[in-house]
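Every protein chain except one is present and positioned as in the full complex.
Then we have chain A:
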Amino acid sequence: MHELSIAMSIVDMAQEEAERRNVRVEAVHLELGALSGVVKEALLFSFEIACDGTPLQGSRLVVKDVPIEVYCPVCNMPKILASMQWFCCPDCGAQTSEVIHGKELVITALELKQ
């Protein structure tokens, strides 16, 4: 379980950005890849704890799931994996381990208090 330390990093980074721009944060938007190694539910739970006692207390974490996108060498284009237990093209079945998306763990936006 490393989600708490990741949640604390998210709070720190969001807070730093908010202070720099002199804004107050209502929610933090995050892209979370299926291959990031981070469990969404554990992260959401940890975020609340990590916010406690900080200016972000009471703010929300809005998670956008990013599916695994691989490059299919046969179809010659990016494809979304049907299952993370099966790294092959969902259309032609060719095996591929060239991952384009799915490892994201990125803060994309801060939702500001009105």
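Brief remarks on what is shown
To be clear about the criterion, a contact is a pair of C-beta atoms (placed from the backbone, for glycine too) under 8 Å apart; a residue touches a chain by one contact, two chains touch by 3 or more; residues count from 1.
Criterion: contacts and distances are computed from a predicted model.
Think of the chain that is not pictured: of "Heme lyase CcmF/NrfE family subunit", "ATP-binding protein", "ABC transporter permease" or "Hydrogenase nickel incorporation protein HypB", UniProt labels it "Hydrogenase nickel incorporation protein HypB". Contact between chain A and the unshown chain involves residues 1-2, 5-6, 9-10, 13, 17, 21, 23, 26-27, 29-30, 35-38, 84-88, 95-97, 99, 105-112, 114.
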